[in-house]
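Just one protein chain is left out here, and the rest sit where they should.
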């Protein structure tokens, strides 16, 4: 598996990873909240108790890439992680569509890419590695304007993952595959195409664990 | 305008018209709740104070056509309306997609049509008239499975409206037109493609008022 | 219509426009609250989605003209509105009658006029225009002391509207006309002759929309 | 004073006397609530401790004369009062004006008079005496429709008081006198012209106590 | 009556006058709370509406004479009263008996007298007059230790009232007289011998009003 | 000690033993509440764990002897106690003084004695024994009317204890001795002379334990 | 995997599977609660969306085998499961140790075995199969009295599993193995040796999923 004994693993992102995590850091079993991050963390501890890993959750609801950057020193670097796992961008895109009258809440794709680059470059020298996840939108109509924008942001993540040699998980593609399997409509996973219910969180959890080589 | 002095006007449907209406009947200004029905009712009273109409809201969250039928005598007939305005069917369809493992919560299209017929036939002889509205799904991808089903249910409403000579408002078409105008993405109206925010409720309200000949 | 594409429209006043608006600014659909301002804003967005106007509500319960003046820079000028819509004065008058033992809560008519002038003169050079509304008291007895005082304050507003060439809506007259139509007694609109219920808010909303040339 | 040692005194009416009284009977110091009835009761006990009177409050918010009649046996006769003090009628009138669309909530003047007669005739043979108070509306405009109706109902009370030889207090006149003294506008007493604040409750209390010969 | 047109009357003391008064000053009808002070204030306004007196309540639960002195400038002098009515000392005494292990909460009789003198001397030159009330303890056993101490503190108040020529009400004597009349045991007025219920508050209210020449 | 291995011990009485006990029976550690009964029960279990006694608390706030009698079969006999410990009578007396206007709440001394006799005679044949405690009033003035009445009721308990040969604890005398020791005034134990604070509950607890031969 | 397309799978047991499940049946994603059952159910749906299985949770906190038996018809048979998964017995044992004074709360091992037999025999003919899990106690001291009793109850489950040819998971052994791996002390999983935290719930979940042949 990617992670090793005594590793410190940190998750940062938006509401997808927040779900009532503890402040300032979602540390240990009681602090992880109820998001996919909590599922990943507890699955790791359940399978590797002797590793005594430390898993920290600093995801915050509503945050965009610029918000992460503002708190990067305090919330990421100060926690001295060996691994930083990041999924960000949904709110950078979403605000352009649910708040069409408030442009100060939008965060454009060039700004997004630049912010990601700065965070990655600051972090890579200090850690064993990072894990990137693309933002996503469960809308299955690829012609939808918001879906198109989200795909463009996801493409940025994949490009940067390749550029910096970082393990990158295409979460959007995972969802598309999941729905193309049939059986479940996006409304069986969540009503707003963003916040997964308990099933959707397990879909995310399994995807992440497989990507990092979790031994079942 | 369609409605006349002293008319008793009743709205029945699901959560789209409920939004905290009073029980058992959302009567008078304090009881209408905050849905589009409340907007319609207050706009009517504001423009026609001397009509002294009575507007009653008996929409109930989560209800399907079969639920309406069960309470039709008590909630509709007993209130002796001159007009019955009904929008129903969203939950008949929705449960097929958000509860794929609970078929007892689905309500099929033949059952839906039959239930509508029974309610209409029971009502028409006792009222001045009815107003039908199609159910809707804000999803703009007409190939989406749930959208296709919703369109089929909407077609039933339009067919029955024609058959019985009832004023019928194609709410789904109205939404499609609204979004095709550009400017606002469905996420600017609601996050779950079903429950409109204050803007969306006004869109519904204007559509209804125009259809009944409201004099601005 | 008075307002144009991309216009920024700001409403300022007292509790009549507040009704649980968001702080510091009642911005966008979720922030407008439930007052007539929220009705106006949502009616505008529902009819002109492609205009992508921005409508801001900074009305605050209990405020008098002097309170508005104190926060004018922060709450009005800093928000860079194209249009400023203002209804103020009810509390300037009301406190003289419901707090007869606390003169520090009263605000006299000369002070009122002077405050209005200063706000108008500071604003006009920076905006496309303003909309003024007179304060009102639903009491239909024009000999009532408080009604007489309110009428005097309303006269100040109309005088200033004329002096500065500002679109001015005589809300008090609108109410008098409304009640003279018969059908509804003031107690059907509100119990304290000040805070309108859902019907009364729609009366205000329609009056405002007509005055600005809203196309139904 | 009208009341004597060991007398049982019962107050019945609407919200004016309710103000959080205890259920089913507002008995003793902790149960009288905070209305003028509570003021009267405590003033009586404070001045006549050795009388050991029992004072019972069965006023109920929103009640009309017909509601009182329905519970007269249980709430009045069963409590075996020596004196019954009644102020009723405000809601019989008010509903005609604040619920213009719900005639089932109105209670007409003939019905009102008949109900009063039945209650009085049932009671007089069993008690030392009754005290009647007229309903009131603080509106000082005697041409207001609701005020006119209220005056008519008050006239019924005075007529019956005379007919049956019952001590009758003209509360409406008392208010009119009070406001004609100047100093306080009705809005200094209450905002809805019905429910008195702490000052208004003392005005009622003093009027009642004077009428029954309270020795200061 | 002692008070005159436009007089500003301030009450200061402990919990006996507090009972949920508004902070920082219990001003006007909504702010007086539910203590005997609220009863006095509303009785005054009810009888003398044209006087337009201002009545302010700054009594605070748990306070002793030293606490009053600390806030005298802010809570008394800054409010520019014409009359200052003060009842203080119960907590100076009580803490000696209910907190026998915490001497820092006691306030001795010499300190008490000195604090009262300083407050009186600071105040008299700036006001029309003061009204002093003795502290009290409803315990009717004059040999009880706490009652003896309370009587000694009361004697200080009466001595100072005489020395400075201030209207002084012997509240303890009033209670003793009240109970010697028979009819009510102290437990019918309050359970802790300190905080009067609604009847006891009216006893206090009547005593105060009589002392200041209230015209019934 | 009085109690033996596997004994079932039941406490019945009023609020002095209630203090939030569990319903219907305050069974086991989590159900005893926080009264002196809970202190006695936990002290017994702490010292005699191997006895595995069962201690049940069925004391109920506000109850008088007649209330106990009404539920004696259900709450006492059905629980098959080996020992019944009872302190009752405070409310039989108290209501005569704090509710002087409600004689239906009083319970006279002959009725009290008769009720006690009936309960004792019904119980003695079915149990190993009973423990009686006198009711009490912390008022140290033996001339106080309520104290005199309470002493009379206590005398009844002692008389019956002797008559039936039941272990009887004179709680009133215990309190008198306690206060005569000096050091603590009744207000250091409770403010209403009835409900002991944590210290007073331990005074009761120690007295009971000593009386039953608890081995420290 | 053990389960097949369209299978109906029901979990029954005590608080270990309850954790806020919905009543009467914890059906679908929103109703499973937060226990290991919810983890198992969501992991199954995440991996096999096209199976459209239905997973029902009827575990109830505090229940013993006899409680399950009482509701077996209503909660198990009426739901027509294809598979019944049961873990029961912890409370049968626990009450013997945490309520040593209340034998009516204990459930002996012969009764336990008999109840299990009756439930199994009633069920097997109507289902595809059952899954049994042993009760457990995290105490690692096998000489502890409660642990010894729990092991005896677990032995019953294993015996019956063999007798009836039912897939049986030895949960107690799983925990013992887990702790013998080192790394985590039982207090890192739960504080009361019974209710697992999020990590412990995942340990249970993984054990169950492995046992049923879940394809990772």
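Order of writing sets the chain letters: A, B, C, D, E, F and G. Residues in each chain are counted from 1.
The criterion applied here is as follows: a contact is a pair of C-beta atoms (placed from the backbone, for glycine too) under 8 Å apart; a residue touches a chain by one contact, two chains touch by 3 or more.
Please read these numbers as outputs of a predicted model, since none were measured by experiment.
Visitor: Which candidate, E:70, E:102 or E:210, sits in contact with the chain we can't see?
Guide: E:102
Visitor: Please give every residue of chain G in contact with the chain that is not shown.
Guide: 94, 97-100, 139-141, 143-146, 183-185, 187-188, 191-194
Visitor: State which residues belonging to chain A touch the missing partner chain.
Guide: With respect to the unshown chain, the touching residues of chain A are 27-28, 52-55.
Visitor: Tell me, which residues in chain F touch the chain that this view leaves out?
Guide: Contact residues on chain F toward the absent chain are 29-30, 32, 34, 38-39, 42-43, 45-47, 49-52, 178, 181-184, 188, 197-203, 205-206, 210, 216.
One rule holds for everything that comes next: only the chains that are shown with their structure count from here on.
Visitor: Determine the set of chains touching chain D that also touch chain G.
Guide: B, F
Visitor: Please report how many Å separate the Cα centroid of chain A from that of chain B, as a whole number.
Guide: Those two chain centres are 40 Å apart.
Visitor: In angstrom, rounded to a whole number, how far apart do the mean CA points of chain D and chain E lie?
Guide: Centre-to-centre distance between chain D and chain E: 33 Å.
Visitor: Which residues of chain C are in contact with two or more other chains?
Guide: 52, 99-100, 183-184, 188
Visitor: When you draw the chains as points and link the ones that touch, which shape shows up: line, ring, star, complete, or other?
Guide: Shape = other; not a path, cycle, star or full graph.
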